[in-house]
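What follows is a single structure, and I will ask about it in a moment.
The complex is shown incomplete by one protein chain, all other protein chains being positioned as in the whole.
Here is subunit A:
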Amino acid sequence: MKLSRILQLPVLLASTLLAPVHHVAAEHTSNWAVLVGTSRFWFNYRHLANVLSMYRTVKRLGIPDSQIILMLPDDMACNPRNAFPGTVYSNSDRAVDLYGDNIEVDYRGYEVTVENFIRLLTDRVGDEMPRSKRLLTDDRSNILVYMTGHGGNEFLKFQDAEEIGAFDLADAFEQMWEKRRYHEILFMIDTCQANTMYSKLYSPNIIATGSSELDQSSYSHHADNDVGVAVIDRYTYYNLEFLESEVRDLSSKKTVGDLFDSYTFEKIHSHAGVRYDLFPGGADVARNRLLTDFFGNIQNIEVDGAKNSTVDDEMLALSRTIARLRVLADQEALESKNATTSANTETRPKKKIQLTKSLTDDNWWSKKVVGATTLAGCVALWTLGSYLEGSRK
């Protein structure tokens, strides 16, 4: 009885200490970010700078590298045309080197494909894929999906060869929802005609925003004359400006609505769009979501009380006994099993010659037959040919 009382203590403590603080039951427990640049080549420097500055922001707000999936299709830092080797800047003042010395690119170069992106979202990957390259989210994860590149009406170009359609993206999100792989998603896209990309989404709990309407281009903000190319896009630039100035740390109470209200045509030079209708509760609820719910990593920690609930010596002894008892029971079971089985099967050491074994056994014989037939056919052809040649002479 004493033991059980001690064990009940944390329940009481937890309920008295923590219950009033956490009133929202359906909270998220982890934050993930999927940051995707989709274009190659030096003149698309700004797209990679966009992605890297987003990466810096979410990292600054506490999302660990293991929960950020960063897709960079090209390596601007090591591009031979880069006047500042090893660095990437998103501003002509070159104050912050985005590349830094602590960056973890998960998918790079030609790994950034539509297929890999869809596989990432739906987690349809092989066993060989390391955990760091997978989106291991669950129904308690908030995900920030940021994409940038060259796009058009309902598509976004990947690399120079392929494109992802708005339908594909919508289906991928639906598969995630179906498997309960997210709690809420903030989808941001900075590309020409970006708003068409989220127009086909149909899964719930998604807030979507894009840089420009149908038939509108998304413009770059400014160029760095020494780097020689534009370094950042307008939409991303003003997003970052807001995040840097208003969301300084995790205690910020700025909401998603505040960020969206900061978009103006004068700043972005295109009509940024927002989509709330997928969110249960619509615009009101969606706008009140904190920015740190998506860009930061909020951990609802639980501090232990002073008289705390540690496992004490008594309990350790107890668990030792339980483990020992179980081992004993297992041994007994094993012995009794052995006694019954050893009686009828005499242990005779069998000599077995280990033969080489092919790795895949299926259709071994049919493959052999096909091979033999092909060989025989070749021989027959050769004989026929030489016979015909001989007869012509």
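Convention: contacts are C-beta pairs under 8 Å (C-beta built on N, C-alpha and C of every residue); 3 or more make two chains touch, one makes a residue touch a chain; residues count from 1.
Operating definition for what follows: contacts and distances are computed from a predicted model.
Visitor: The complex lacks one chain in this depiction; which UniProt name from "Aspartate aminotransferase", "DNA primase", "GPI transamidase component PIG-S" or "Signal peptidase complex subunit 3" does that chain carry?
Guide: So, among "Aspartate aminotransferase", "DNA primase", "GPI transamidase component PIG-S" or "Signal peptidase complex subunit 3", the name matching the hidden chain's UniProt entry is "GPI transamidase component PIG-S".
Visitor: Out of A:Arg81, A:Arg108, A:Arg326 or A:Lys367, which is the one that touches the chain we can't see?
Guide: Residue touching the absent chain, from the options given: A:Arg326.
Visitor: Even though one chain is hidden, which residues of subunit A still touch it in the full complex?
Guide: Within subunit A, the residues touching the omitted chain are 1, 3-4, 7-8, 10-11, 14-15, 17-19, 21-22, 25, 27, 29-30, 59-60, 62-66, 102, 114-115, 118-119, 122-127, 130-132, 136, 138, 140, 165, 167-168, 171-172, 174-175, 178-180, 249-251, 297-306, 308-312, 315-323, 325-326, 328-330, 332-333.
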